[in-house]
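Note that one protein chain of the assembly has been removed; the remaining protein chains are unaltered in position.
The block that comes next holds subunit A.
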Amino acid sequence: MKRKWIAATAVAVTAGLLTACSGGSGDTPKNEKVTLTYANWSEDQSPAMKQIAAEFEKANPNITIKVQTLPWPEYWSTLQVGAAGGTAPDAFWMLADHFREYAKGGQLLDLTDTITSNKIDMNVYPKPVSDSYTYEGKVFALPKDFDTNGLWYNKALFDAAGVKYPDDTWTWQDVQEAAKKLTDPKKGVWGIAAPIDAQGGFYNTILQAGGNIINPDGSASDFASPAGIAGLKFWTDLQAAGESPTLKQLSDTEAVSMFENQKVAMYTSGAYWALRFYKNPDLKDKVDVAPLPQGVKRATVTSGIGNAGYAGSKHPEELKKFLAFLGGTKAAEIQAATGTVLPAYQGTQKPWLDSMPEFHLQVFIDAIDYSVPLPVAGNASEWQGLAPQFLTPAWDGKKPVEQAAKEYQDAVDQVLAKK
């Protein structure tokens, strides 16, 4: 580890800028050795997190960062139990849909002062992401990365069907027409994948139809409104026309795998698949991405991971210093260079774009301009879990979309009405 630091001395100069900042603000020049833990749930991103931690340690020799990676299902239960019992990691990844519970419960370190004293400009982060980590006017996490959605497509299948590639002029109608032409039951190829996917699917189309997912004050959902129904119908129509694998097929073989196996020609989803497609030698030359098609307007939901600190940490000053570093350019650049995620810090995404030049990944960055935060009102994990139960009959064609949407809306509203 130590050798690695020495090898990376060159980059340390840049890091020095940030530490000079935070060093000046800290009024406790203690030199005692402090160890902070930093938890995440991604094996893929763990090396980048360790690299960031090493970078920080180099500039702050008295602070040691221990990076912990927990599997996804254990992450939240461990964090919750740890926070309640006073043993949570010092710094950890946060998601918008869990954020409110933690902020409301007073478990997160208030970073508002840190932002002022470190002169962190919140405008460098995509606003929908930074907004989702603000609670009652206070900032509790700095955005680490973000994701928007695009239309992934398979050029080889488009060529075979003689269909023009998608571009930024495409509307819903273009997608529907293309899906029809691309579907070839004899070859086992479908035009598009239409699973019940909130973030990559129907949330976007509802917004594109001019609707809301949850109304602005978070008291009720909007699925049964004309726009809500139109947004859901976009997908159920594709299902009814047989232009997508059925829900059962998509249950057995996930949409992304269908796309990877070149069974579907189009797949709307996030930037997070880029590296996986790029590393797949069968796909690298065949795949590209376009902006999501427009409905009444252009829209995509966006969300991102935030780096938060535990309010019960024994070393709040050092922790604030570390969190400020995590929100800075150096940490963003390390992430971008690994190609795993799209860093939230404005202007640091270039290494990410350059790492996969064959894909038009700029569409994900351009999408920030028309992005809307992923709705997280109320007990988000509870009402989000209701979608498959209520929407499956509509997707399977067993219930009219209007009826399924109404029942879905009622069930979600019931959860939102609690407390």
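In this section, a contact is a pair of C-beta atoms (placed from the backbone, for glycine too) under 8 Å apart; a residue touches a chain by one contact, two chains touch by 3 or more; residues count from 1.
Basically, contacts and distances are computed from a predicted model.
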(request) One chain of this complex is missing from the view, so tell me which of "Aspartyl/glutamyl-tRNA(Asn/Gln) amidotransferase subunit C", "Sulfate adenylyltransferase subunit 1", "Sugar ABC transporter permease" or "Pyruvate dehydrogenase E1 component subunit alpha" is its UniProt name. (result) "Sugar ABC transporter permease"
(request) Kindly state which of the options A:Q173, A:S251 or A:N280 is in contact with the chain not pictured. (result) A:S251
(request) Sort through A:P61, A:G106 or A:P226 and give me the one touching the missing partner chain. (result) A:G106
(message) Touch as defined at the start, partner being the missing chain; which of A:S46, A:T64 or A:Q80 qualifies?
(response) A:Q80
(request) By the contact definition given up top, give the residues of subunit A that touch the hidden chain. (result) 73, 76-77, 80, 83-84, 101-102, 104-107, 195-197, 247-255, 379, 381-382, 385, 388-389, 392
